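Notes follow the structure.
Every protein chain except one is present and positioned as in the full complex.
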Amino acid sequence: MPETRSSASEKAGLPAGELVHVGEVHHAESSITLLDYDKDDLHVHHISSVRDLLPYKSSNTVSWVIIEGLADMALFRELGEVFDIHPLVLEDIVNTHQRPKMDEYEDYLYMVLKRLEVSDTEFAVEYEQLSLLLFDNMLFTFKEKRDDLFVTVMTRLRAEKGRLRTQSTDYLAYVVLDTIVDGYFALQDSLDAFTDDIEENLFERPGPELLNRIQQAKRELIFVRKSLSPLREMLAALERSDSTLLSEKTHIYLRDVYDHAIRVIESVDSYRDLITGMLEIYLSSVSNRLNEIMKVLTVFSTIFIPLTFITGIYGMNFQDMPELKWPWSYPILWLVFISIPAILLIYFRKRKWL
Amino acid sequence: MPETRSSASEKAGLPAGELVHVGEVHHAESSITLLDYDKDDLHVHHISSVRDLLPYKSSNTVSWVIIEGLADMALFRELGEVFDIHPLVLEDIVNTHQRPKMDEYEDYLYMVLKRLEVSDTEFAVEYEQLSLLLFDNMLFTFKEKRDDLFVTVMTRLRAEKGRLRTQSTDYLAYVVLDTIVDGYFALQDSLDAFTDDIEENLFERPGPELLNRIQQAKRELIFVRKSLSPLREMLAALERSDSTLLSEKTHIYLRDVYDHAIRVIESVDSYRDLITGMLEIYLSSVSNRLNEIMKVLTVFSTIFIPLTFITGIYGMNFQDMPELKWPWSYPILWLVFISIPAILLIYFRKRKWL
Amino acid sequence: MPETRSSASEKAGLPAGELVHVGEVHHAESSITLLDYDKDDLHVHHISSVRDLLPYKSSNTVSWVIIEGLADMALFRELGEVFDIHPLVLEDIVNTHQRPKMDEYEDYLYMVLKRLEVSDTEFAVEYEQLSLLLFDNMLFTFKEKRDDLFVTVMTRLRAEKGRLRTQSTDYLAYVVLDTIVDGYFALQDSLDAFTDDIEENLFERPGPELLNRIQQAKRELIFVRKSLSPLREMLAALERSDSTLLSEKTHIYLRDVYDHAIRVIESVDSYRDLITGMLEIYLSSVSNRLNEIMKVLTVFSTIFIPLTFITGIYGMNFQDMPELKWPWSYPILWLVFISIPAILLIYFRKRKWL
Amino acid sequence: MPETRSSASEKAGLPAGELVHVGEVHHAESSITLLDYDKDDLHVHHISSVRDLLPYKSSNTVSWVIIEGLADMALFRELGEVFDIHPLVLEDIVNTHQRPKMDEYEDYLYMVLKRLEVSDTEFAVEYEQLSLLLFDNMLFTFKEKRDDLFVTVMTRLRAEKGRLRTQSTDYLAYVVLDTIVDGYFALQDSLDAFTDDIEENLFERPGPELLNRIQQAKRELIFVRKSLSPLREMLAALERSDSTLLSEKTHIYLRDVYDHAIRVIESVDSYRDLITGMLEIYLSSVSNRLNEIMKVLTVFSTIFIPLTFITGIYGMNFQDMPELKWPWSYPILWLVFISIPAILLIYFRKRKWL
Partner (left out) sequence: MPETRSSASEKAGLPAGELVHVGEVHHAESSITLLDYDKDDLHVHHISSVRDLLPYKSSNTVSWVIIEGLADMALFRELGEVFDIHPLVLEDIVNTHQRPKMDEYEDYLYMVLKRLEVSDTEFAVEYEQLSLLLFDNMLFTFKEKRDDLFVTVMTRLRAEKGRLRTQSTDYLAYVVLDTIVDGYFALQDSLDAFTDDIEENLFERPGPELLNRIQQAKRELIFVRKSLSPLREMLAALERSDSTLLSEKTHIYLRDVYDHAIRVIESVDSYRDLITGMLEIYLSSVSNRLNEIMKVLTVFSTIFIPLTFITGIYGMNFQDMPELKWPWSYPILWLVFISIPAILLIYFRKRKWL
């Protein structure tokens, strides 16, 4: 189900900066995980109060704060005060109807985008909003749910020799973006399988069930597209940004993420074209079948209707029907019964109906 | 009903600056409400003459003038003189067929946009034109009707501790714009429910009634889109504007309104795609049903037409029909009557018609 | 009939500057009217020779020359010489297949656009080409036909206190443009009524006649759009122009004309979308009706065909048909005649065909 | 037949600068015509060797070289050497699959575009590629075929008083471009007649033949559009060019050619929309006819099928059918035979089938 299905207007009428969580509540409480590392050490902390994060603000290590669950307003209010975050940014973080975008503020970059996941059996996409706040040596990531999205990143961080440990915060932000965008390729593969499956059935089994799946795919693609296409603009802005928070070296990596995003967006567009084309083929296919059916009906009807009429004639009970008494009438009629269909069949074959 | 339905050409041929109200008349008289406030005080006045507003022009407080009803031309003429407003701006305010836009003049900014409201039961959109005139410490808002659009804003103003009271006039203008744009999210939710409802019936109950609703949705969306899409350009211009009437701080908030507007516009586009797709599905669905109907007709006809022909043969009254006297003719014929349908049914099953 | 219907290639092969009138000839002779005015006086002259216009070239008054009828080549040749007009401009004035555009020359601005008129009963658009030549204190307007387009402007000029009399030539040009563009709103209203009318009949009376009207509307809209959409570019160029012929003050008014043109163009696009959507609805509506018809046929056929077969059986003349002699055969058969339709009707109702 | 129908890949794999003629061979030998003129004199020469052209390179007269036939590779190789033409330019001249474009080189401008011709009876477009090489006082034009395209230009050159004789080489280039673009208007007129013709038959005689013509028009328009739309870009580049080969005065004339090209391109787009719309109307029209046919079938069938069933009943040979003996049975049955159709006809009329 597309994310816009939950009430987009929940927050309407409230003042800007009034924090209200808009979207599904996955967890009543938010969990805060802190990964603090440099080349030599890595510490993982489970933080209970925002105040505990304050010392890391001015440390020399890279601090990655993962906040899961967006329903705990007190936490976000405190976060805003402690790290001096603009109320509108906080509002955007907790409202899960955001359009992917990147906003530059004096001390930090704010990025928001969607994670997309498809269930294996059916082509139903699930959306999770992810926000990033990139400070000088601190990265906040905000997630709606607790899941294993960052497991591989953490594993790489834990590996002592991993290159990731030696890099700065902006590289970590790149890795997070890359992880999310890489997830879209799974969506692409799923789409691929789904459309292949539809196509196979297109000529074999056109019917309401297939139509339903085409409609489902069309709808999902419309909303997937809506979630992905702003990425083009957002990642281009990020790549072009001259913020001091992003090093020259990281820009090359961001360009790579941008390339990946473009590839996925273009694929989604291709699949849309494909699905739209399939619907037209479907309609043509159904029309073909109707023609086939009508041909059978017409052939049968046009052959037997005249014959039945003839039998009707000689079934009449008039007293004066000389033919009834002729000895050859009946055999001759059989000749007629055979020759009329023969002539019609030749005619139909000539018209390519058979 | 789209706003263009009332006569767009009413004013044609009149000189520019000749004030004529174009649109529905909701109230013969315009009502003027003034909210004058600073951090410490808030006064609400109901003003009867435009001249009474003059002292507030040069005061240090923020003055918000709400004018409801656009049919009183004398009032607007006086307003033009007292506050030195360009005749074309006055003309645009009272002509309710405006396209959303923002025009910068030396002393003020003129903004015009549409408020959209959907009735709950049916997807019928109502339009109200809202104009804003932003002076240095005065904000005029012009509405067609008296309603409760600004109730929440006023409540926030009345709250002594509200942040709003400490802000300047441009922030108030932002709050007004934000209120209008937030209203669009309600439209989006309504659209969501409406399309869901259509989709549910698409496979279950395709018929003229559903077609009618699809047509209604298509038409409304065309006109909603026409009213909303110029907002993109208008709000971008506002955000980019280097007018001294807009403070640096307010620009961040205007960017937020811009983001919201983009979200709504993209949603409307998505729903258009969705509805268009549904119409194609509808057509395919109807074709499927026709095929089903024709299959039933064809199966019945092709089975019974040959059989009826056979009964016709032995219903004929020829004197020399030897079969009629054979004792096993009738039972054998019953075998034929059973085997022909059996063969045909196998054939139809093979063709997947059954 | 769209303007391109007359032979676009008439002039092909002739040298540039070779004046040839291309288009319908409405009047063999061109009539020249001169309105010469300043704040205090207004004189209207009917001029017979172009030479008579020469003194007004360097006067301090505003001189408005209205030339109606474009078939008198001698006149245009003389005009070119007297006022030093580029041959290509003269060529464009007398060739009525121009696309709206604005060209800046050293001494004058050349503008060309279309006037659109719809007849009341049918939606058939008539086109008239209007050219403007704006000199420093002289404005030429060229029309194909003699009609009352400028009557209201002239009335306003005659009114002694009218603001128009106190304005310069560029403001007069604005008034002329505004008059033409305002005329498009009448077209918009007519379109509105026409599409409303089609929509009403869409579900009630789909048929060839309605189809014909949809086709007519589609065709007219294609050509209306072709005539109007270049206005966007032309008026934007005019507004942006830094020509000294246009005063700062007039630019504000030109922006207003631009806004009006955009509104009309967007409306035309909306109506195109509307009409296109209606055609799809029409097709679906026709398919629905076919389904209804086929259901009736199928219900009737499937009920009576098996029954007729049964009557056929007992109409056969075999000697050994024991049922014929059983006393309860006939009443039992009536039970069959009643129960088969009953079963089928229940089946059809279950399938929602009835 | 579109020009791309001949093998676009003929030249694939050969080195750049390797001259190979790609396209239809119209003439084995190329003919070279030279028109050398100034205000006072005009000489026409038929040249046999490229070397003979060399003296004209540095003369003060305008030299127009017309080369017809593109299959003589030796000639082009020599031309390249004598006039120092870039190998890629030579390659483009002899490969007739070029997209219209303009390339600036140090000493010359290279332009290539298509001449379009329609045969009168059928809407089949023929393409001829024309290349122009504009040197300081020499203009080369390369044509595929020998025809009368330049007859009118030559006539104008021969007229001693013609303005053309007094102009420079770039003006001659303009005249050549103008001649080609003017030829497109004939195409436009032909399109106009063709679509009018289709439209007239749309409601009268929809059938396979009409469908075939629509398809033909669609296909031709796709390829015409492909040949014309790059002109927009090419002529805009030419107009904007600051090459010293083009005088200020000629730029005004090039803008005129640009305007003409835009007009034709927009017309072609309009006709595409028109044809596409007609196909939809066609489909709707065919559906309408199907409905009409089915109504007739259904009315006949539903009236007579029940009646035939009734006759079947009383045609059965049961011994105990009391009705057979009643004297009023037969007349009563006639009442039934009349009243059933009457009821059904009233029902059908109510449903608006008749």
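Order of writing sets the labels: A, B, C and D. Residues in every chain begin at 1.
What we mean here is this: contacts are C-beta pairs under 8 Å (C-beta built on N, C-alpha and C of every residue); 3 or more make two chains touch, one makes a residue touch a chain.
Please read all numbers here as calculations on a predicted model, not as lab measurements.
Undergrad: Of A:Ser9, A:Ser30, A:Ser227 or A:Ser285, which residue touches the hidden chain?
TA: Final answer for the missing-chain contact: A:Ser285.
Undergrad: Please identify which residue in D:Glu78, D:Asp103, D:Glu117 or D:Asp197 touches the non-displayed chain.
TA: The missing chain is touched by D:Asp103.
Undergrad: Thinking of the whole complex, not just what is shown, which of A:Pro15, A:Gly183 or A:Pro341 touches the missing chain?
TA: Here the residue in touch with the unshown chain is A:Gly183.
Undergrad: Taking the full complex into account, what residues of chain A touch the chain not shown?
TA: Residues 152, 156, 162-164, 174-175, 178-179, 182-183, 185-186, 188-189, 192, 196, 199, 202-203, 252-253, 255-256, 259, 262-263, 266-267, 270, 273-274, 277-278, 280-281, 283-285, 287-288, 290-291, 294-295, 297-298, 301-302, 305-306, 308-309, 312-313, 315-321, 351-353 of chain A touch the chain absent from view.
Undergrad: At which residues does chain D meet the chain that is not included here?
TA: 4-5, 7-9, 11-17, 86, 88, 97-99, 101, 103, 206-208, 211-212, 214-215, 218-219, 222-223, 226, 276, 279, 282-283, 286-287, 289-290, 293-294, 296-297, 300-301, 304-305, 307-308, 310-312, 314-317, 321, 323-325, 327, 329-330, 333, 337
Just so we're on the same page, only the chains that are shown with their structure count from here on.
Undergrad: Where the contacts of chain C and chain D overlap, which chains show up?
TA: Of all the chains present, none is in contact with both chain C and chain D.
Undergrad: So what angle, to the nearest 5 degrees, turns chain B so that its CA atoms land on those of chain D?
TA: Rotating chain B by 145 degrees superposes it on chain D.
Undergrad: Could you work out how far the Cα centre of chain B sits from that of chain C, in whole Å?
TA: The mean C-alpha positions of chain B and chain C differ by 25 Å.
Undergrad: Going by the touch rule set out above, which residues of chain D reach two or more other chains?
TA: Within chain D, the residues that touch at least two other chains are 315.
Undergrad: Line, ring, star, complete or other: which one describes how these chains touch?
TA: Shape of the chain contacts: a line, open at both ends.
Undergrad: Identify every two-chain combination in which the chains touch.
TA: According to the stated criterion, the contacting chain pairs are A-B, B-C, C-D.
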